[in-house]
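First the structure, in the form of structure tokens, and then the observations on it.
Heads up, one of the protein chains got dropped from this complex, but the rest are sitting where they should.
Up next, chain A:
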Amino acid sequence: MSTPCRRRLMRDFKRLQSDPPEGISGAPCPDNIMMWNAVIFGPAGTPFEDGTFKLTLAFEESYPNKPPGVRFISRMFHPNVYTNGELCLDILQNRWSPTYDVAAILMSIQSLLHDPNSSSPANAEAANLYRENRKEYVRRIRETVEQSWE
């Protein structure tokens, strides 16, 4: 069944394949275009380097007028990621715009990794360590980088 949402998701997928941004990849499930799997590679030169962090994106027919539900499947240690993998990211909530596509969402999450937003902590422990004990913060992230390879 073709709907405006599904046609938009096909265009998103085409754009991801023809002009893939560095360090991200994503594709819809073979049997369900509304469910996507994605991988964000930890940006080089950051504590997340070499990590392969897996996410899911769940779209509803209201896309692109409503954002998808995005969550990390890989364990994350980050001030703006809840321990259940859900994210606190303004563009996925009150600053969503229908001009965003899958590539834009994944690139925003990629840049959030190294540039946490301390005003909306989702993981208090990570937020505290980020502020007060950067060495331990980095060590905890390196743990999640190794776990992400499993």
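Couple of notes before you dig in:
The rule is simple: a contact is a pair of C-beta atoms (placed from the backbone, for glycine too) under 8 Å apart; a residue touches a chain by one contact, two chains touch by 3 or more; residues count from 1.
We take it that contacts and distances are computed from a predicted model.
UniProt records the chain missing from this view under the protein name "Anaphase-promoting complex subunit 11", selected from "Anaphase-promoting complex subunit 11", "GTP-binding protein ypt5", "Proteasome subunit beta" or "DNA replication complex GINS protein SLD5". Touching the missing chain, out of A:Gln17, A:Asn32 or A:Asn65, is residue A:Asn65. Residues of chain A in touch with the missing chain: 3-4, 7-8, 11-12, 15, 62, 64-66, 94-99, 101.
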